[in-house]
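The complex appears here without one of its protein chains, the remainder shown in place.
The block that comes next holds chain A.
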Amino acid sequence: MPHVEVLPNSASAAAPGWHYVVDTGYDPSKVAFNPKDRKRVAARPGGARGENELSARQQTAIARRIAELDRDNDMKQVVTVPGKQAPAKTQNARRIIQYQRQIKHWLDEEEALLQQAPPPRPTAAGARTGQTTRRQSTMPQTPAEGTPGPAQHIPTHIGFHGDAENDVDPLLSIQSSIPPPLKPAELEALLSAPPLSYAESHASPRAPGGPRQRQFCDNCGYWGKIKCLKCGARVCGLECKDAHEATRCLKWA
């Protein structure tokens, strides 16, 4: 298979950089810290990083750890299919049975196709959904997809949107318990909307200003009250700081 690399074009700077390459499993040398990304992080609105914000290096470390925790198969462990296999019955079947690609390949390929040709979204009158542009992927990126872009802050609406047309005078609040009937066109547009891609289907992060992200001791799991100056991880006290430095400090960086 040829080496395919699609570079992000400058017009779509908001999209995280990605490329896909021949699937050879995890290769730490390919995920070196990308200095270009630092600019993007530094230049993002809001200026300097706040207390709980992470450096690009820390983000890479976290993304790498999550990818490790979410991995389905360990490519280092070869488990051969036992016994004699029934032969493939068609050319097609043989090709498919021989694929040893992992899920990441297929997801990256799907994203690549969508980037090239965004699917037409229905614009049927009354449809609330489907008219919006593609949802941004909020999944943590795996390191091989490039270093993480700036943290995306997509507000998560807790509770329901206040819809202007549905705003009811409090005096008439009994009526507000009866939602407006569904228009058939609206329903049909909703049901015929195309599926989201896998990346788009991920839940959004919490809105900024919501509950603060909890910080735990990297060693024992109690509250993380002290920050390690080397890697930014949290520990609960000096005892755990020593243990942290002896084990996991900078492990994922």
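Just so we're on the same page, contacts are C-beta pairs under 8 Å (C-beta built on N, C-alpha and C of every residue); 3 or more make two chains touch, one makes a residue touch a chain; residues count from 1.
Just so we're on the same page, contacts and distances are computed from a predicted model.
Hidden from the displayed complex is a chain whose UniProt protein name, among "Multifunctional methyltransferase subunit trm112", "NEDD8-conjugating enzyme UBC12", "Actin-like protein ARP6" or "Putative exosome complex component RRP41", is "Actin-like protein ARP6". Where chain A meets the omitted chain, the residues involved are 62, 65-66, 68-74, 77, 79-83, 85-86, 88-90, 92-93, 96-103, 106-107, 109-110, 128-130, 138-140, 151-152, 156-161, 163, 166, 176-177, 179-182, 186-187, 190-198, 200-206, 213-214, 216, 219-223, 236-239, 247-248.
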